[in-house]
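The structure that follows is given in the form of structure tokens.
Missing here is one protein chain; the remaining ones are kept as they sit in the complex.
By written order: A, B, C, D and E. Residues from 1 in each chain.
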Amino acid sequence: MKLNRLKLIPRTGWLFCNVSPANAEDVAQHSFEVATITMFLTDELILEGKKIDSRRAISMAILHDWAEAEVADFPYTALKHLKSSGVKQHMERSALEELLHGMPGKEKKLALWKEYNDKKTCESRLVHAADYLSVLVQAIKYREQGVCSKELDELWKAVKRDLAPYVKEFKIVDKLVRELNTIFSA
Amino acid sequence: MKLNRLKLIPRTGWLFCNVSPANAEDVAQHSFEVATITMFLTDELILEGKKIDSRRAISMAILHDWAEAEVADFPYTALKHLKSSGVKQHMERSALEELLHGMPGKEKKLALWKEYNDKKTCESRLVHAADYLSVLVQAIKYREQGVCSKELDELWKAVKRDLAPYVKEFKIVDKLVRELNTIFSA
Amino acid sequence: MKLNRLKLIPRTGWLFCNVSPANAEDVAQHSFEVATITMFLTDELILEGKKIDSRRAISMAILHDWAEAEVADFPYTALKHLKSSGVKQHMERSALEELLHGMPGKEKKLALWKEYNDKKTCESRLVHAADYLSVLVQAIKYREQGVCSKELDELWKAVKRDLAPYVKEFKIVDKLVRELNTIFSA
Amino acid sequence: MKLNRLKLIPRTGWLFCNVSPANAEDVAQHSFEVATITMFLTDELILEGKKIDSRRAISMAILHDWAEAEVADFPYTALKHLKSSGVKQHMERSALEELLHGMPGKEKKLALWKEYNDKKTCESRLVHAADYLSVLVQAIKYREQGVCSKELDELWKAVKRDLAPYVKEFKIVDKLVRELNTIFSA
Amino acid sequence: MKLNRLKLIPRTGWLFCNVSPANAEDVAQHSFEVATITMFLTDELILEGKKIDSRRAISMAILHDWAEAEVADFPYTALKHLKSSGVKQHMERSALEELLHGMPGKEKKLALWKEYNDKKTCESRLVHAADYLSVLVQAIKYREQGVCSKELDELWKAVKRDLAPYVKEFKIVDKLVRELNTIFSA
Partner (left out) sequence: MKLNRLKLIPRTGWLFCNVSPANAEDVAQHSFEVATITMFLTDELILEGKKIDSRRAISMAILHDWAEAEVADFPYTALKHLKSSGVKQHMERSALEELLHGMPGKEKKLALWKEYNDKKTCESRLVHAADYLSVLVQAIKYREQGVCSKELDELWKAVKRDLAPYVKEFKIVDKLVRELNTIFSA
């Protein structure tokens, strides 16, 4: 089962922040955290009276990085060196199709992955927010381990920028980003 | 956020199989894999026409080991040295309550955790099956890395024994155990 | 030989301070340090004219955590989630008995372990002091590696509290705690 | 100095062979080995009376993977999921240009990198041979550490295939591949 | 406290057997195991009616490698490249003196270290036996992790050769070496 490999794929963003491979978060750990955060976010939205399909949201969180079992974690810093912007997404879709070949629920899972990438549904945007929140949480953990490279500061700022639309859309995300920012800046 | 700690908690069963801490699977990785397997199992059962609530199943998979963020992974080999059998479960429930204190959806999550441990619903039993299947998959990975301790062989046998009721209940589990057994015995 | 496993069992206290498994001290390393500190403490007491049986003290230091080869390192933070306080000690005694089954000097070693846990003899209290001093030394090392989690600060305070009776009883322990505190607070 | 990062970038091929990140060779180690092998190959060719510019060959070996400090190690298995074949090379050239911006000898180094990728000179082909030989040597080391995944066997075969033209061109490469194959197959 | 460093000093013998630094035993772990084995050996000899000073034996086991906190673990394979045989011992004694400068019981500890190296007392020879037995135990553990380099086989043979005089002198050592040999050869 190739998805087991995700336990061995380091998230390249941390390596570029000067975290050693022995300490770098891997894709399996990250996906677990995104799913965990998604569970809390959906429960909060439900408490606020929003209508949200938590099954779809949590499933998206689990599978959003599965393609990396075939193509590893393409670094953020490499994107600007690509000729066209669709290269990464096309590659990941092709990889995911191969990974899911002959597995139960293949089409449903590909549809969830597309929904995640299209960011058109509330659920998919919530998972994107969870994805970025997880990066902030992990950045704080590396700071607590002593990491103080300027790349870590830059990553923090970039992720906050990426979170901006979700901060606007979801009150709970706004609240969490403020709290995490206070801890990181301490 | 204390659940982040699960990325740092090694699964003690592997340490006792002579896997080094630097290579040992952690609880976050394991939980991701259990959720992933659960997604495939529920999709398969749905294809077979079974009625199953995949939201509850996947959520249980994500949270079934959360308590270990507070009490770490209590080793299988330690169970027989406890005076009474309820000690571990009582401790984990108490830890989970503390972890969820003040979080959204606390009661719902505690109820899911209880459902998982009671093994009375089809969903909870399916997640138990996924939990054990994940151990088999990981054991094969350690074998492929060269691990050949007799503890690994004993763990394999013990897990297959624990899987017996689920092999009977779910055809797909039976099929997967046979396939994995062929690979491990090769 | 199951005691070899202690080289693979991380000390959970450090994991909860955000130290990664690849960097976490293990039980074998810790036991070596406790024995080393015990050697210096007994020599100091002898120089001061105290009567102390260094053989018993050093032997206690070596074996005080042997049970963890069977039950791993039960986390400090898990203690409050146990129903009754004797659970951990009962479990460890049962595990130690199994580990020593058929080995030379079994009864003598169990008696030393009991002496250590009863804290009634000067030797056993000295080893407890060495045990805590070793935690302070290691905490300083993690601080020097950059670890600055609030859990590390809390652990430092808790260990100093646990050291209080030994600071009163042994002048050399008082002196060492002051020195280590100066370094940690720098 | 961004090239220092190459010490932290694992070679993804090994991760996909089930080698853990803590044990995976990184790009700096690999580049050192390619340069080392290149030194022996050029000395051998010179002894055989061939004309070869060892300075250019060794320099190419040192810099052939520098771009990965910006884009990490793009996995072999990801290539087939790309739309067009030039994507990887274009991305790496763009990254290398950025890395060398403002550094002494930029144009000379870019020319060496191009020479390496064009495989038109004897020197560049020799470095390609050294690159592949280094993978065989490292594969043997992983086998000696116990790794026995089928991915490792497949990688071995693929690398031998890639070595075919150099086996034909250089007698010494032919001899070394035979020797390494005997060791791996033992 | 410089002796804490022994937790970070890998035993070079394992590195040369192709064990990665992340998995290599360190000097603190090794010293703990030598002390543990020494405790069992002395208890066994006492049961056999021999007169043995276990305090001195265990203390020697704890301190026999302390000098490596200053000079690291000088590799076995480097010895033959030294001009004269006394170089290593002279260096270690000088380092140990510096480490113990101003510490309680300095002369006593230096005397124990000399006794260990002179191999004239029964206690010192028993610790040498324990030192080698610990290497055999650890070699078995690496074999169980998959290590199968020819260097590991050679190390096994060399250690058995070094154990020969102690096998003759101590019945229990003879018995243990036979048992370990059966496991390793399986």
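The rule we apply is simple: a contact is a pair of C-beta atoms (placed from the backbone, for glycine too) under 8 Å apart; a residue touches a chain by one contact, two chains touch by 3 or more.
It should be emphasised that the depicted structure is a prediction, and the values quoted were computed from it without experimental measurement.
Engineer: Going by the stated contact criterion, tell me the shown chains that border the hidden chain.
Structural biologist: Touch partners of the hidden chain, whole complex considered, are A, C, D, E.
Engineer: Of D:36, D:117 or D:181, which sits in contact with the chain we cannot see?
Structural biologist: Touching the chain that is not displayed is residue D:36.
Engineer: For the chain not shown, which residue from E:70, E:115, E:153 or E:174 touches it across the whole complex?
Structural biologist: Here the residue in touch with the unshown chain is E:70.
Engineer: For subunit C, which residues lie in contact with the unshown chain of the complex?
Structural biologist: Given the touch definition above, subunit C has residues 22-23, 141, 143-148 touching the missing chain.
Engineer: Even though one chain is hidden, which residues of subunit A still touch it in the full complex?
Structural biologist: Listed in rising order, the touching residues are 18-20, 22-23, 145-149.
Engineer: Would you write out the residues of subunit D that touch the absent chain, in ascending order?
Structural biologist: 1, 3-4, 6-7, 22, 25-26, 28-29, 31-33, 35-36, 39-40, 43-44, 46-47, 54-55, 58-59, 62-63, 66, 103-105, 108-109, 137-138, 141
Note that only the chains that are shown with their structure count from here on.
Engineer: In the touch network of chains, how many steps separate subunit B from subunit E on the shortest route?
Structural biologist: 1
Engineer: Identify the chains in contact with subunit D as well as subunit E, in label order.
Structural biologist: Neighbours common to subunit D and subunit E are B.
Engineer: I'd like the angle of the rotation relating subunit A and subunit E after CA superposition, in degrees, nearest 5.
Structural biologist: Best-fit rotation on C-alpha atoms: 180 degrees.
Engineer: If you take the mean of the Cα atoms for each chain, which one ends up farthest from subunit D?
Structural biologist: If we average the C-alpha coordinates per chain, C ends up farthest from subunit D.
Engineer: Can you check how far apart subunit C and subunit E are, centre to centre, with Cα atoms defining each centre and the answer in Å?
Structural biologist: 23
Engineer: How many angstrom between the C-alpha centroids of subunit C and subunit B?
Structural biologist: A distance of 32 Å separates the two centres.
Engineer: Would you please write down the residue numbers of subunit E that are in contact with two or more other chains?
Structural biologist: 22-23, 141, 145-148
Engineer: Considering only which chains touch which, how would you classify the arrangement: line, ring, star, complete or other?
Structural biologist: Contact map by chain: other.
Engineer: Using the contact rule from the top, write out all pairs of chains that touch.
Structural biologist: In this structure, the chains touch in these pairs: A-B, A-C, A-D, B-C, B-D, B-E, C-E, D-E.
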